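A quick write-up on the structure given underneath.
Only a single protein chain was left out; the remaining protein chains are all shown in position.
What follows is chain A.
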Amino acid sequence: MALHTLEFELETTSGTASIPAPTHVGVTGSSDLEVILEPAPAGKVAVRIVTPVTGFDELWKRVVKKFTDETALAGARIEINDNNATPAVVLLRLKQALTQATAA
């Protein structure tokens, strides 16, 4: 019943991109999510996801890995409050957060 919290780390070996400043995007609306991206030393991306949905832990890991691979992220802390967003929406919001973080 309680909220599901998923925490994991992704090793990043080849990434070069970093987060210049802490960034927040999105609203935990229905089928949506909010993301906090924070700077962290290169080498790993730490992820914390809070969601009402259970049973998709592997899918979450794949989506975040796709994001870090595609954006060549070297190090970051990602926190997500999710409200039943689809993987495509998750990926879009993560990319939006990174765009906003690097534009600031």
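Quick notes
Here is the rule we go by: contacts are C-beta pairs under 8 Å (C-beta built on N, C-alpha and C of every residue); 3 or more make two chains touch, one makes a residue touch a chain; residues count from 1.
The rule is short, and it goes like this: contacts and distances are computed from a predicted model.
UniProt lists the omitted chain of the complex under the protein name "Malonate decarboxylase beta subunit" (options: "Integral membrane protein", "Malonate decarboxylase beta subunit", "ABC transporter, ATP-binding protein YrbF" or "Putative ABC transport system permease protein"). By the touch criterion stated above, the residues of chain A touching the omitted chain are 1-4, 22, 24, 27-30, 32, 34, 36, 50-52, 79, 81-84, 100, 104.
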